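There's a structure below that I have some questions on.
Missing here is one protein chain; the remaining ones are kept as they sit in the complex.
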């Protein structure tokens, strides 16, 4: 970590920063320039947060040198990791076609199910099916798809649904962006051996995504696929857009497979076919779509 | 709802839209201009979504006339709703000082607790306390604060924590932005009688917030407080900022109380005192802060 | 235009809206629903702005039906317009390779020059060349490129440079995004017969772009090419990104050619080759790049 002191920072302020650095088991490395004193903290800077230092007196700015992820980075493993599921390879150079609909299973490489979906519109016709009914239906779908030899991704929306999905023999657990902040759930998923898709939410930067993936990997589960399903747009009529920039970035810095889910991103001004081409151009390993 | 047809739209396309409108129990109202045919759908448009129509052939654009919220709007109730908790009034013209720290309880109107917090940094020193330990500590804190006559807001981060918070006699359940997409949890909270703070997440527009609040209100719980705790910023070094614009908007269109949580939004370039003043200028009914 | 009145709006407020509509030569069309009165303004709504109406009492919202562009829309002309410059076709199904550097002219379809560039960094080594020197150099470059049979795009950064560029026989004037708000300059360009590239700026929505293009077309110049050179990004280390969504949208609603300028959008996490593929996938008619 590099600490840039304010121009007028005095010796006492520098000493406080040095004390802090040593107290965390790192070593300082001071360089006094004409306009600024700069302090390097050498060692594993991952054990504390820049904010801890930024709040010390006369500190101007704190810059991290190491990333908060390690296991999932290309520095740990240069080649793409490939996750084999029922004979289908997620990762590497292939590009999987994942159907968002059982009906199109025959021509797809894998199928995505969203059994626990609830409408976000309060006055929508309420789905009268109970969670029990949802679970029974999911079990039947997974069984049919397995018979047809297709791997199945099951989206869970709550920590209580993990068990039901595993009981139904889901091949891959799909965590939507809203679960990116749920470290307790990620702890549980991290202790499983089942592959997991980790989607970032609409406001996350690529780094938030990688940090959450590292969190899961650190708990033991290395079968992680990154999922991109939309980020904020400025266009007033279309709230979300595919984050091609984040896909390109994470493909470069991690060895994990990346898929795009475009089922809720198309609209009159952005046909699903074009989204598919854009995802492909950004280098994804698979696309979840409702294209026929 | 108003449906604007494409310029060249033919009679068949208009007829399909009309059929759809009637099938949902609404009535059409057609107006043929020189450049466009426009179809009004008269009746309760809340039962279907603009997308259902936008996907019909030769439809250019669909505009909603009614909002997806009703109970919580000022049209249902013009005056501010006020929620009384242990003698403290949330809402109306007062401005509550809510401490984010038990230590400052004595001078505050209420206290905010976050017992289930987990670090988002994978390599942070892991908190070794078990959830059981967290719960015991929360109980003790709530008891002490109640003895001092202070209402307590407890942040839950998972549906499984609702019961523990209620058992500990939390006065108000605080739902962080990450729970905005969890309709199942909102269903449970909606069936309670305990006041609830509903925060929007970093990417939500004001309307998403109001729709979720209506969802809870529709389940029966009318003790809803809106909470704002940060939205996306463009400044590279500071990820989030206080969404003063959204606060102003919701104070105008709903009668619900609104509080701001500024504890994680201050930094070197934005002192907490200034955030406090900005929140106040935007019209909030209370601020959660760690100001002394 | 459609005017949605507030729920409690009275007859007087409706009458004021009607008066306004008639005063501008349009006709009203009133529809009273259970929850809202809606007023349609039939006729050419392009003569006034929604704000004029939104500020009238008891108006809730104003929705435009017609767009502010007409000449450049696919409704006026369904097929792509193609602009021929020295035998090179801008528009249609081709994809032009435009070099941002004279050195690579031989293999390119056209060449982009930026003779009036000034560093935005105050302490950069100052370019000592005078504007006169810049102009002489530009003339020589254009002459050499014409000899080689290549069309030349010249970026102007100020209204005073139009004449110099035309004198140098620039084939296409390139207006950067910072000129999108300069209607006076657009008036001049609109009265020329020289093809023009109109770039949107980093904060513009697609509609702002189309409105400015219509402004030029309305003055008489129909040789307009839309240019996309970057929009705001959320990633802290990379300020701008290619706006693929806007490209897709404008390719659908206008018949104008669209090019992307990726020379300032690549960085460590986004190689220029990938940007090129993304631009292609979004349907552009040409790319300005510094690829070898």
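Think of it as A, B and C in the order they're written, each chain with its own count starting at 1.
Here is the rule we use: contacts are C-beta pairs under 8 Å (C-beta built on N, C-alpha and C of every residue); 3 or more make two chains touch, one makes a residue touch a chain.
Remember, it's a predicted structure, so these values are computed and weren't measured experimentally.
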Contact partner of the left-out chain, one of C:36, C:215 or C:249: C:215
Given B:199, B:278 or B:291, the residue that touches the chain left out of view is B:278
Hey, which of B:38, B:152 or B:206 is the one touching the hidden chain? B:206
Considering the complete complex, of B:160, B:219, B:249 or B:264, the missing chain is touched by B:249
Suppose we count only contacts with the excluded chain; which residues of chain C make the list? 44, 46-49, 51, 54, 59-61, 68-69, 116, 118-125, 157-160, 176-178, 180-185, 201-203, 205, 211-212, 214-215, 218, 232, 237, 239, 267-268
Which parts of chain B are in contact with the chain that was left out? 203, 205-206, 231-236, 238, 241, 244-246, 248-249, 252-253, 269-270, 274, 277-278, 280-283
Chain A positions in touch with the non-displayed chain are 2, 4, 7-8, 29, 31, 33-36, 38, 40, 42-43, 63, 65-66, 75, 232, 234, 236-237, 239
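By our rule, only the chains that are shown with their structure count from here on.
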Shared touching partners of chain A and chain B are C
Of every pair of chains, which is linked by the largest number of C-beta contacts? A-B
Can we say the copies chain A and chain C touch using the same residue numbers, with more than half in common, or are the two sides different? same
Magnitude of the superposing rotation for chain B and chain C (Cα, nearest 5°): 180
Distance from chain C to chain A - Cα centre to Cα centre, in angstrom: 35
Counting only residues that touch at least 2 other chains, which ones in chain C make the list? 232, 234, 236
